[in-house]
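Have a look at the structure that comes next, please.
All protein chains but one are shown at their positions in the complex.
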Amino acid sequence: MVSIIGWSRIRSPWILYMGTGHCNACDIEVLAVLAPRFDVERFGILLKGSPRHADVLVVTGAVSRQTAPRLKRIYEQMPNPKFVIAVGTCACSGGVYWGCYNVLGGIDKVIPVDVYIPGCPVRPEAVIQGVAKLLAKLQGGGKK
Amino acid sequence: MSKSTSKEEFIAHELKSNFGDVISELKVTGPRRVYVTVPPESLRDILLFLKNMFNARHIVTITGIDMMKSFELIYHIAVPGEHIRSILVNVKTHIPRDNPTMPSVVDILPGATLYEREVHDLLGIVFEGHPNLERLILPDDWPEDEFPLRKDWKPKEV
Amino acid sequence: MMNVLYYLFRVLIYPGFLFISALAFVFEWIDRKAHAHFQNRIGPLYAGPHGFLQPLADFIKLMAKEDFTPTWANPVFFNITPVLAATLPVFASFYIPFTGMPVLPPFEGDLVLVLTLTTFFTITAFLAGWFSSNRFSSVGAIRVVLQFLGYEIPMFISLGSAAIAAGSLSITKIANSQVIPFAILQPLGFAIYIIALQAELEKIPFDIPEAESEIVAGWLTEFAGRKLAFFRLSEDLRLVLGAGLATAVFLGGGSGAIFPPIVWFLIKMVIVVLIATSLRTVFARLKIDQVVRGAWKYLLPLALLQLLITKILLVVM
Partner (left out) sequence: MMSIYRIPVGPQHPAIKEGFQWNFKLDGEVIVDVTPRLGFVHRGIEKGMELRSWVQGIYLAERICGICNTPHTTCYCLAVEQLYDVEVPKRAQYLRIIINELNRIHSHLLWIGVLGMEIGFMTYFMYVWRDRERVMDIVELITGNRVTMSMNMIGGVVYDITPPMEGIIRRGLDYLEERTKYYKEVLLNEPTIRARTENVGVLSKSDAIDLCAVGPTLRGSDVKSDARFDEPYSSYDEISFNLVTYPYCDVYARALVRADETLESIQIIRECLDKMPSGPIKVRLKRTPPPGEAVARVEAPRGELLHYVKSDGKEKPYRVKMRTPTLANIPATCEMLKGYYIADIPAIIASIDPCYCCTERMLFIDINSGKSWVWTDSELRRYSLKYYRERRK
C-alpha cells in the first residue's frame, strides 16, 4: 500500500511559487519552466495558487524583513507532507545581497529547506533537476 | 567630448542673469549637463523659473547625500532641448545636519511626491508642505529614528 | 435474490460507479493531453504510459495528504460537501444510456431529474465555498451562483427543445428516437448546450469562480487532502455527465453501424470532450459581468428561437 502512495507522491508534485525580496530573474526562470520548451507538466507538476493545494513550496529571493512573517505563514498553511525548494543563490544564502540591511539572508533562516538550487538566475534545467532530486529523496523513504 | 551646444550655454546664461547673486556655483560639464548650486530658500524660485521659462516639467529624481557636515540634495530636472527631455539641469542645495528641513516642491512638480518621501525615509529630511510624508520604502517595524543612508548608521545584526 | 445481485453489479461495477470513475480519469487525461498539445507542449508523460495514470496519481496523492478543517469553518458543511459533490454527478449518470440501457430503469422525466441534480451540485459548490470561512472562497461561492443564473436557463431550454422534437422526457427514449442526430437538426440547441456545459464545468472562458488570479482558487481555496481529491473527482465526473448528456440528447446515443452501442457512445463522448478542451484553449477568461450579461442578452434569445423553430418544424411535419 505504501509503495502506491509513494508512487503517487512522486508522480504528481504540485508546486506553489513565492518570491521574497527577489530580483525577478529566478521568477521568470521558474515561470519559463512551465512554458512549452521545458514543460514540467510532463512530470505531473502543476503551479497551484493556494497553499492548501500544494506539496512543494518553491521560494526565490533573499528573505526581506517585510516578507519573512508571510513566508512563515504560507509554509504553515501547507498540509503535510510538504517540502521546500530554495531556488537561486539568494534563496540559498542571501547571494549578492550580502551586507544589505533589509535582507535576512537565505530561506533557511525562516523555514526548513529540502533542496537548494544555486544559480543566479537559476537555469530551468536546474529547477527540473532539483525537483527530480527531491522526488528521488522522497523515494528513499522521505520524511512523513 | 565636451563640445557644449548652444542650448546649455543659453540656459546657464539665463540662470546667471536672473539668479546671479544667489548662485554659488554654475558649470556646464558636457553635452546636456548643467550643474548649479543654490541656497535652500531660492530652490523653489529656480524650479519655477525653469518650469515657466523653459517648460521643464519632468523631474527625474531627487538624490540625497550625507556629506558628513551637511546633507546635499540634488534635483535632477529634464529641460526640453531637441527633444522634450534632453538637457539635465542638476540643481544642488546644502542643508544643515542638525534640523534637516526643506520646502516641498510637490506643488511645482507633482511628479516629485515619491522622491521626497523616499529621501525622507532614508535620510530623515523633513519636507514641509508635502501632502503625506508617510513611510514609503522601509518596512513597518523599522524604528522611527534610524535612517539607513546616513554615513554614521551601521547595519545592526537584523 | 439474483435480481438484487445483478442490480448491485450494474450500480457498482459495470455501467455504474467504477466504470464512470474510470471514464472520468480517462477524460481528464484526454483533456490535459489535448490542451497541452494545442499549446505546443507534451503534457503528462511519465505517470504510466504517456501519462495515462496521471489523474489517478493526483487522486491517490491527494487522498494520502494531511486533511484538516480550519477552525472558523463550519465543520458540518465543510465535511459533507465534498462527498455530496462527488456522489451527485454519479447518481445523475445512472440515467445516461451508456450501454443502450441506463443503470437504473429509465422513466418518463428522468431528464428533469438529471438537470435538478446538476442544479443541486451548484448549491453544494456554493455551500462549500460559503462555509469554509475564507474571504476568497466566499467570493468564489457568490460567483458560482452568479454564473449559474446566467447559463442554466438557456441550457434547460436547449435540452427542452430536443425533448419536444423527440416527444419524450426520458433520455433513453430521446436517444433511441433520433434517426438524424439532433445536433444536425438543431445546431443552435447543440451549440448553446456546449457553451452552457463549458460554463457549468467552470472551464475558461467561464472559470471566474475558480481560477481568477485574484481569488487564489475560489471556493476550493480552503480544501486540502481528501476533500480536494473528492472535489477534483467530482469535476471529472461532471465532465462525464455533461458529455454523456450531450451524446444521448444531441448525438443520437449509442445508435451506430457495426460496433455495439457502448463503443459508439464512447467515441461521441470523446468528441464532445475535445470540443470542450478546444474551447478552453482558444479563449481568454471573461469578466463575471460580461458572462452574465452575455448569457441573458445572447444565449437566452437564441435558445428561445431554437424552441420556436422546433415547434414550427413539428407543426409543419
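As written, the chain order gives the labels A, B and C, with residue 1 at the start of each chain.
FYI, a contact is a pair of C-beta atoms (placed from the backbone, for glycine too) under 8 Å apart; a residue touches a chain by one contact, two chains touch by 3 or more.
For clarity, every value in this text was computed on a predicted model and none was experimentally measured.
When the full complex is examined, the chain removed from view is found to touch A, B, C.
Touch with the chain that is not drawn comes from one residue among C:V83, C:I142 or C:A191, which is C:I142. Contact with the omitted chain, checked across B:P39, B:P96, B:G129 or B:P155, is made by B:P155.
Touch with the hidden chain on the side of subunit B covers residues 1, 30, 32-33, 57-61, 63, 65, 74, 76, 78, 81, 83-86, 88, 90, 109-115, 118, 122, 132, 134-139, 148-149, 155. Seen from subunit A, the chain kept out of the figure touches residues 16-19, 21-29, 31-32, 35-37, 47, 49-50, 61-62, 64, 66-67, 70, 74, 95-103, 120-121, 123. Panel shows subunit C; residues 38-41, 135-136, 138-140, 142, 146, 204-205, 207, 211-216, 281-290 of it touch the chain omitted from the view.
Note that in this section only the chains that are shown with their structure count from here on.
One finds 34 Å separating the Cα centroids of subunit A and subunit C. Rounded to whole angstrom units, the spacing between the C-alpha centres of subunit A and subunit B is 43.
Centre-to-centre separation between subunit B and subunit C, using Cα means, comes to 64 Å.
Considering their complex, residues 32, 36, 39-47, 51, 53-54, 56-61, 64-68, 211, 213, 216-217, 220-225, 228 of subunit C touch subunit A. Chain contact summary for the complex, subunit B toward subunit A: residues 138-142, 148, 155, 158. Considering their complex, residues 64-66, 99-104 of subunit A touch subunit B.
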